[in-house]
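For this depiction, one protein chain was excluded, whereas all remaining protein chains were kept in their positions.
Take a look at subunit A:
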Amino acid sequence: MYDWGLIWQHHGILVNGLLVAFKVSLFALVISVVGGLALAMMRMSRPPVSWIAVAYINIFRGVPALVSVIWVYFGVSLLLGVDFSVFEAGVIALSLLYSAFMAEIFRSALSAIPNGHREAGHALGMRPIRVFFSVILPQAVKIALPNIGSMFIGMLKDTSTFTVIGLLEVVRVTQNLVSQTFQPFVLYTAAAAIYVIAAFLIDLVFRLIEGAYASPPRGAVSRLLRSRRQRRIQSLMAELGS
């Protein structure tokens, strides 16, 4: 009745679907982190500029991924007279939406940094831009990391709606397999499992990154990465300590 062997038989196709979804999400993650940070900074600056950011955030936070990708693929492409590939359309659609979410994440992370740190940087004679990039941002990123991780999982799941424009992500390849094998229960169970496992792995990776960014760093990987620096400090201490 249920042919669970189908999953193994077609695992290559299913995994490929995941890789496509993953690639779209990863591109969109990078773009929306940069875009979100820029929006957050606009949001925190003076009125005419902050209004633009507020408008953007409130509009794009509310648009579903499905609507966004259709709008980009069929609407914006027509308006601009460019043909986006389904892959490009997917990346753009996700980036537009998630920049808005990232902006809110970065805004709360940036405002969580005590003003004293900024003042200390300025009092030391550091340029404002240097204070931002060397003092404020690294701390804000640390605070934002867990939320960025959940956003990434959200993006991966949102790629499932891109089946409407024919992107060969998990749901699309599953549909194709179902139409050949008439085993929807088995195959959609597999699809669901793929998302769950992918989410689990993303969470794991973000936890590792968080550990590496912690002060002091946690975990074997980060200790390994820092061991050279630590040795350098040890030798300095030995040199000057005597």
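As a working rule, a contact is a pair of C-beta atoms (placed from the backbone, for glycine too) under 8 Å apart; a residue touches a chain by one contact, two chains touch by 3 or more; residues count from 1.
Definition applied: contacts and distances are computed from a predicted model.
Not shown: a single chain whose UniProt protein name, out of "Molybdopterin-dependent oxidoreductase", "C-type cytochrome", "Peptide ABC transporter ATP-binding protein" or "Putative spermidine/putrescine transport system permease protein", is "Peptide ABC transporter ATP-binding protein". Annotation: of A:85, A:134 or A:180, A:134 touches the absent chain (contact as defined above).
Remark: the omitted chain is touched by one listed residue; of A:9, A:85, A:180 or A:230 this is A:230.
Only one of A:47, A:81 or A:125 touches the chain withheld from this view, namely A:125.
Within the complete assembly, residues 114, 116-117, 119-127, 130, 134-135, 138-139, 142, 213, 215-216, 230, 232-234, 236-237, 240-241 of subunit A touch the chain that is not shown.
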